[in-house]
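What follows is a short report on a single structure.
Every protein chain except one is present and positioned as in the full complex.
In this document, chain identifiers A and B correspond to the written order of the chains, with residue numbering beginning at 1 in each.
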Amino acid sequence: MFGYYLRLAMLSIKRNPILSALMVAAIAVGIGASMTTITVNYAMGSNPIPHKSEQLFAVQLDTWDPNQPFREPDTPPDQVTYLDATALMKMAPAAKQTAMTKTFQVIEPQGEDVIPFDALGRAAFGDFFSMFDTPFLYGNGWDRDSDDSLAMVTVLSKETNEKVFGGENSVGKFIRIGGKDYRVVGVLDDWNPIPKFYDVTNGPFNDSEDFYIPFNLVASLELPRSGNTNCWKPSNEDGYQGFLNSECVWIQFWAELPTESEQEEYLNFLNSYATQQKELGRFPRPLNNRINNVMQWMDQQGVVQDGAKVVMWLSIMFLLVCLLNTIGLLLTKFTTKSGEIGLRRALGASKSTLFVQHLIEAGIIGLMGGLLGLFLAMGGLQGIAMLFGNDVKDLVSLDTTMVATAIGLAIVSALLAGLYPTWRACSIQPAVQLKTQ
Amino acid sequence: MLKMNNIKKVFRTEVVETHALRDFSLNVDEGEFVAVTGPSGSGKTTFLNIAGLLETFTGGEYFLDGVDVKGLNDNQRSKLRNEKIGFIFQSFNLIPDLNLFDNVDVPLRYRAMNAKERKERIENALETVGLANRMKHIPSQLSGGQQQRVAIARALAGSPRFLLADEPTGNLDSEMAESVMSLLEDINQKGTTIIMVTHDPKLALRTPRSIAVKDGLVSEVVRKEAVSEANENVAAFA
Partner (left out) sequence: MEIKPILSALSRNKTGALLIALQIALTMTIIVNSVFMIQHRQGQMDRESGINEADTFILSYMGFAEDYNEKTQLIEDLNFIRELPGVVDAVQTNSAPLTGGGWSMSLATETGPDADDVGTAIYFVDDHGVNAFGVNLIAGRNFTADEIIWRERTSTKWPGQGVITKALAADLFEDDWQSALGKTVYISETQPINIVGIIDKMQAPWNGWSGVERTLLVPSYTEFGGARIFIRTEPGERDRLMTEIEEQLVANYKGRLIRRVRSMEEVRTDSYRSHNGMNTILKTLIICLTVVTALGIVGLASFSVNRRKKQIGTRRALGARKLDILRYFMVENFLITTFGVVLGAVMTIGLNMVLVDMLDLPKIDWYYIPAGMAVLWFIGLMAVFGPAKKACQISPALATRSV
């Protein structure tokens, strides 16, 4: 029976080619527009580390200005001070944790003809690699001893390793970064989480860094930093040490806390630490320390931009207009078929079989619209990539989930749109229809 | 009142030319009640359409109330239809979305007529057909006979000189047909010229004059008396 309905539907679609084309086009345009924007929003809001996102926590300490919060409503700073970062690394009860910041330096490959290039690095603790499950192509991260002993070691990104060492196993070799030689201990495989959850402050859709070095080197070598720095109060002393001892926040801090009791213990520690610091005249605001897991953190930091959300909702409204349109066109179409429907009813077709027949027709139109819409969405995403450049290049690819969503959305939309016209067409009294036409 | 001389109507498609009317001539005087009969495809509907200015014709002359119809443009013909002709259709052609009052109002709307006068006319017309108490009903709430009476009221409201009825009883059972027919006879008595197209010989017998159309020609013009005589003769032989 399904084959028969399918044939009837195809016949009916061919019978009014312009009307059918209009319906397919309306659905396609609506699906194309909404899928384009949904894809971008979906990528912005996707979970970058699904298997551990509930165990990794961004740490917030409210060390800010007593007169005003860091951000309304009463949100603590998104980064921590150097004083607190070093204190937490020493004392906070987490199996794994890391303070980190960005550094900006020049890499000088060996050899005469190779030109030096500038590179962004991440200064972090050795736990960084196992916490965030970075894939290694060669070697490994560094251990805690290296952190403590200020070892001059580095982990390179795959790209940097290709640029400097032609892609070969460079573990054990030396690389000149910012005028100093570092020993390579590991090379990462492709790793570019989207969003870049571990440092949304400096751009949630930036690429991951070109190299990684121990965090403690930043202070000891007074390395040039890059990235957001916020201060609410001038520092008391001049020089690098003054900066390190200031109330400026510039360090991202993450802890791995797999169980609820560990999380509770960690938060309790933060609060007691803050209370102690209050006695020293720091932490002038009421206690407001927080830990947020990955998805909570991205939500709090507004990783999915409001502008993108608005465009998405506008395009969904647009889809709605397209669907209203389709309802109208289907009404038109099915009404012109009321004679045929009346006849089929008279010849013994039940209301429900006719209903199914016409819903199949609507479904086919939805499917065609969905497929066409998919192509439009690909075009739309290309357009967005062209418009917004590098910032969005990782947000504009359709994965299988989105393809399935698009087709599903199209069919569901078309069926929904088809429901009312079908119901109306099928509630025709056969006798009336045959008599008056 | 109505004067047709050698009217021709040819329908052309790519391959075929159909002569729906050829040299059709007819004269109807003021106050007459004429029945036009003929089998399907004889051209009686084409005649009706031309008489009612719904269609143009290919050749010949047609004077309606002394006006040469041939030279008129679409708007002028609309005006003439609106003011001089009342239509009664086989399938009533009431507008299903409008109530009876608004339905009868339709032709009046196309005349410069104030609201008060329209109201008066509509009420009178519905009174005449005995439906004054159902003004707010919509057509689907009425029986076929009642619907046709509304259509007659609509035709009368504009007080046309000339009523064209197309199988007015075609969709009605005999009892209703009878009431519609006597209504038409009353109207005719009051002075309105009526041409009624029908394929029902019995109805044709009731009018003072009836003509038969065959193959696009007025094949006979028969007086009622003659027909009844002929019928009597047949009866006598039977």
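Criterion: a contact is a pair of C-beta atoms (placed from the backbone, for glycine too) under 8 Å apart; a residue touches a chain by one contact, two chains touch by 3 or more.
Nothing here was measured: the structure is a model prediction, and the numbers come from that model.
Among B:8, B:79 or B:199, only B:79 touches the chain left out of the display.
Within the full complex, the residue among B:25, B:58, B:91 or B:124 touching the omitted chain is B:91. The chain that is not drawn here is touched, among residues B:1, B:67, B:138 or B:205, by B:138. Only one of A:178, A:195 or A:366 touches the absent chain when the whole complex is considered: A:178.
Touching the omitted chain from chain A are residues 19, 22, 26, 29-30, 33, 37, 67, 104-106, 108, 116-118, 178-179, 224, 233-235, 238-240, 242-243, 306-307, 309-311, 314-315, 317-318, 320-322, 324-325, 327-329, 331-332, 335-336, 383-384, 387-389, 391, 420, 424, 437.
Listed by residue number, the positions of chain B touching the unshown chain are 45, 48-49, 52-55, 74-75, 78-79, 81-83, 87, 89-91, 93, 95-99, 102, 105-107, 109-111, 138, 154, 158, 166.
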